[in-house]
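The structure appears below as structure tokens.
What you see is the complex with one protein chain gone and the rest in place.
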Amino acid sequence: MTQPPEPPPADALLELREALRAFADERAWEPFHSPRNLATALTVEAGELLEHFQWLENAESAALPPDTLAAVRLEMADVLLYLVRLADRLGVDLAQAARDKMRLNAQRYPVATARGSRRKHDRL
Amino acid sequence: MTQPPEPPPADALLELREALRAFADERAWEPFHSPRNLATALTVEAGELLEHFQWLENAESAALPPDTLAAVRLEMADVLLYLVRLADRLGVDLAQAARDKMRLNAQRYPVATARGSRRKHDRL
Amino acid sequence: MTQPPEPPPADALLELREALRAFADERAWEPFHSPRNLATALTVEAGELLEHFQWLENAESAALPPDTLAAVRLEMADVLLYLVRLADRLGVDLAQAARDKMRLNAQRYPVATARGSRRKHDRL
Partner (left out) sequence: MTQPPEPPPADALLELREALRAFADERAWEPFHSPRNLATALTVEAGELLEHFQWLENAESAALPPDTLAAVRLEMADVLLYLVRLADRLGVDLAQAARDKMRLNAQRYPVATARGSRRKHDRL
């Protein structure tokens, strides 16, 4: 009697982590997935994402043509996939890291001084 | 009679999306959060993440000293936060985009040919 | 009687600056060549350069196959071209900036403490 397959986790980041592990494992890609390689691949994908915006005014970038948006969407997916994989390899809980960083940002950018400003926290 | 606050979403990406919206809204940062600006900020953060790895051998990068790992963790958080924010501004469902990209990757990198290989799909 | 054409400047950076100005001018690209756009394009090209190295060990990267080297060479050219163009738009003397930075690096990385070390100057 076989077990029914487990349902996917309710949390997308956990679901992707498991899916990426299986994907890499089936392809014997573990040796290539050093944290350095993954951080490099993530940066390369960020550049590919940015390429779509490089000649646009800010206002234009909020109204992308459908084919550009479709391409941008997949580049964003690439960034997320490498980020989730990197987190897995480093043993980092990505959601908790983001929550911690948001708490730090709330301290660095108090509403009273940061409101309407583009300044970096060390210049507020 | 006031409503009790809603519990946070079970999914971390949705939780972060809501938290980032509130954060930007309180600070009147919406005008700065054009998709182009956010894609640029994401790339800058990717570079800051990569900086920690730039002189390391692959093997070394799998055993980071604790202070480096702590810094890397927060850089990863920055990448995620800008990615979630960008997705929100573009109306992209990040989790679904990642699932779609994984399906595409499964087609591009069949186990039979991709196993143990670092080649890009157009060279397999 | 026509004038003979002026010889190209002896200095490659000046030669490229003049050639890029003429190239952009003929194509009416000046409006797109804001410093921000050029810095973005430069970063995108850096990512394309890096892509060729993303799965390589350091040792492998010193012995690139000829077709990879040919591609890498042109990506390096792209980085240089955008850098020269950006410098022109900002009124920066690139060679002098590099000399100034080398002088700063000599102070930050004295031979006695930096020898054989990968540490950043603020950790020496």
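Chains here go by letter, A, B and C, matching the order in which they are written, and residues are numbered from 1 within each.
One rule holds in what follows: a residue touches a chain if its C-beta (ideal position, glycine included) is under 8 Å from a C-beta of that chain, and two chains touch if they have at least 3 such contacts.
Note that the coordinates shown come from a computational prediction; the quantities given were computed from them, not determined experimentally.
Within the complete assembly, B:53 is the residue of B:23, B:53 or B:109 that touches the hidden chain. Contact residues of chain A toward the unshown chain are 40, 43, 47, 55, 57-58, 118.
Where chain B meets the missing chain, the touching residues are 32, 37, 40-41, 43-44, 46-48, 50-51, 53-55. Of the residues in chain C, those that touch the hidden partner chain are 10-13, 15-16, 19-20, 23, 26-29, 32, 34-37, 39-40, 42-43, 46-47, 49-50, 52-53, 56-62, 64, 69, 72-74, 76-81, 83-84, 86-87, 89-90, 92, 94-95, 97-102, 104-106, 109, 111, 114-118.
Basically, only the chains that are shown with their structure count from here on.
Between chain B and chain C, the centres computed from C-alpha atoms are 29 Å apart. A straight line joining the Cα centres of chain A and chain B is 1 Å long.
Residue positions 40, 43, 47, 55 of chain C are each in touch with at least two other chains.
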